[in-house]
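A selection of the complex's chains, in situ.
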Amino acid sequence: MSEFVFLYTTFPGEAAAARVARELVEAGLVACANIIPGMRSIYRYGDGVEEGQEVVVIFKLPAKAAEAAAGRLRALHPYETPVVAFLHVAPDAATAAWLREATG
Amino acid sequence: MSEFVFLYTTFPGEAAAARVARELVEAGLVACANIIPGMRSIYRYGDGVEEGQEVVVIFKLPAKAAEAAAGRLRALHPYETPVVAFLHVAPDAATAAWLREATG
């Protein structure tokens, strides 16, 4: 895994997303959360296909905090099994410095 | 390619995106589609620069279904050559299990 990652997840609404995001940032597990509202999700659920309104949340963090951040996210998330997907990212020097400092 | 990927594409509108997304989920080619409305695209088109309103769609799927999902997407998409871009993702165990089951 690269030194930094994005953690992509979804929430049922902005309020829950903001509450959990604030806790992860305050805990120094992530540097920031980008909450994108108004997402429409179409997904397989058992034998059927369901739809729902959600928000996307993209967390930015060092890879070394990935497990701890995912664990806290799962503990705080309203879903029993939220989507947790990591994407490798290569930040520029200033972004990397900020990500380290924000989660130091 | 990692075991799982996101497929990033764009559509001219939410209705077309939802129709195609539902078909790919029902076919078991993708586990889900996240449709993000209200995107403004600024892009090179021939010698000029164009703008347009679109929606972003992020599909989540196993890499082994990538070619089949992309082929079906291109066949159903209203654009002649839609953007099809895969991103490697590393899901947590519960997300990986769901992605496998939803496209089993």
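Should a chain be cited, it is by its letter among A and B, assigned in written order, with residues numbered from 1 in that chain.
Methods note: contacts are C-beta pairs under 8 Å (C-beta built on N, C-alpha and C of every residue); 3 or more make two chains touch, one makes a residue touch a chain.
As the structure is a prediction and not an experimental result, all values here were calculated from the model.
Visitor: If 2 of the identical subunits are displayed, how many subunits does the entire complex have according to this structure file?
Guide: Every protein chain is the same sequence, and there are 3 of them overall.
By our rule, only the chains that are shown with their structure count from here on.
Visitor: Once you find the CA centre of chain A and the CA centre of chain B, what distance in Å lies between them?
Guide: 20
Visitor: What residues of chain B sit close enough to touch chain A in their complex?
Guide: Touch residues, chain B against chain A: 4, 6, 14, 18, 21-22, 25-26, 28, 31-38, 58, 60, 87-92, 94-95, 98, 102-103.
Visitor: Which chain A residues qualify as touching chain B in the complex?
Guide: Of all residues in chain A, those touching chain B are 1, 8, 10, 36, 38-44, 49, 51, 54, 56, 70, 74, 81, 83-88.
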